[in-house]
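What follows is one structure encoded as structure tokens, with my remarks underneath.
The complex appears here minus one protein chain, its other protein chains still in place.
Right after this comes chain A.
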Amino acid sequence: MPLVLPLLLAVVLFCIGVYGVLARRNVITMLMSFELMLNAVNLNLVAFDAWRVDEATGQTLAIFVITLAAAEIGLGLAIVLLLFRGHGHVDADAARDLLEREEAS
């Protein structure tokens, strides 16, 4: 198998995730796109591990990344629920409490 096959698949998945993060409005769909990007990274790790026939270093790192993704989605969804409780929506574009408005002078 050529090495570029998994690498290109990872590139495509990562860019689909980038598109999702930039184009989606609902925060939960943005989190789903984050998961796609993390999966692309995992694919890279496993592919390079299969390339340099090593003692499963890349796969160990992939397991670590999966654990990190679980922690990230747990915290992210807690924040999303907090946003929903405070504002009644989960719209990333409408959540602009920290927006700095230009003072009209």
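Convention: contacts are C-beta pairs under 8 Å (C-beta built on N, C-alpha and C of every residue); 3 or more make two chains touch, one makes a residue touch a chain; residues count from 1.
Quick note on the criterion: contacts and distances are computed from a predicted model.
*Asks:* Name the omitted chain as UniProt records it, choosing among "Peptide/nickel transport system ATP-binding protein", "NADH-quinone oxidoreductase subunit J", "Polyamine aminopropyltransferase" or "Helicase XPB/Ssl2 N-terminal domain-containing protein".
*Replies:* Not shown, but named in UniProt as "NADH-quinone oxidoreductase subunit J".
*Asks:* Tell me where the left-out chain touches chain A, residue by residue.
*Replies:* Where chain A meets the chain not shown: residues 1-9, 11-20, 22-26, 28-29, 31-33, 35-36, 39, 42-43, 46-47, 49-51, 53, 55-57, 59-60, 62-64, 66-75, 77-82, 84-85, 90, 93.
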